[in-house]
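Please read through the structure below; I'll follow up with questions.
For this depiction, one protein chain was excluded, whereas all remaining protein chains were kept in their positions.
On to subunit A.
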Amino acid sequence: MAHDDTQQHPLRVYLWAWLWLFILSVLSYLVDISGIEGLLKWSLITLFMLLKAGLIVAFFMHMIWERLAIIYTVLIPPGVLLFLAGLMALESNYTLVSRLTFFAN
């Protein structure tokens, strides 16, 4: 692991990350044009999205070579966004039900 300030890593690492980003992008595009629907489609899209995000953060942004202090500072706070998203999903579902009950047609 890198102790010094500079982030020098072999070219190979970057090229592999790059290649996989291309492959994952092709795969997520294929999900769209293949016409897969429902839960399978959503889970595949989410899976490819998270893998791509992970590759970018870990290798291009050098996160796997950083110390835990900075990793935790950057990655843990966005976790509360999951809570926000969950809360708002409940809320919008309630809004939808109200609209269907009282306003639609």
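Basically, a contact is a pair of C-beta atoms (placed from the backbone, for glycine too) under 8 Å apart; a residue touches a chain by one contact, two chains touch by 3 or more; residues count from 1.
Simple rule for what comes next: contacts and distances are computed from a predicted model.
**Q** Tell me the UniProt name of the left-out chain, picking from "Putative aldouronate transport system permease protein", "Penicillin-binding protein 2", "Aspartyl/glutamyl-tRNA(Asn/Gln) amidotransferase subunit B" or "Bb3-type cytochrome oxidase subunit IV".
**A** Options "Putative aldouronate transport system permease protein", "Penicillin-binding protein 2", "Aspartyl/glutamyl-tRNA(Asn/Gln) amidotransferase subunit B" or "Bb3-type cytochrome oxidase subunit IV" narrow down to "Bb3-type cytochrome oxidase subunit IV" for the missing chain.
**Q** With the missing chain put back, which residues of subunit A would touch it? List them for me.
**A** These residues touch the chain not displayed: 1, 3-9, 11, 14, 17-18, 21-22, 25, 28-29, 31-33, 42, 45-46, 48-49, 52-53, 56-57, 59-62, 66-70, 72-74, 77-78, 81, 84-85, 88-89, 91-93, 95-96, 99-100, 103-104.
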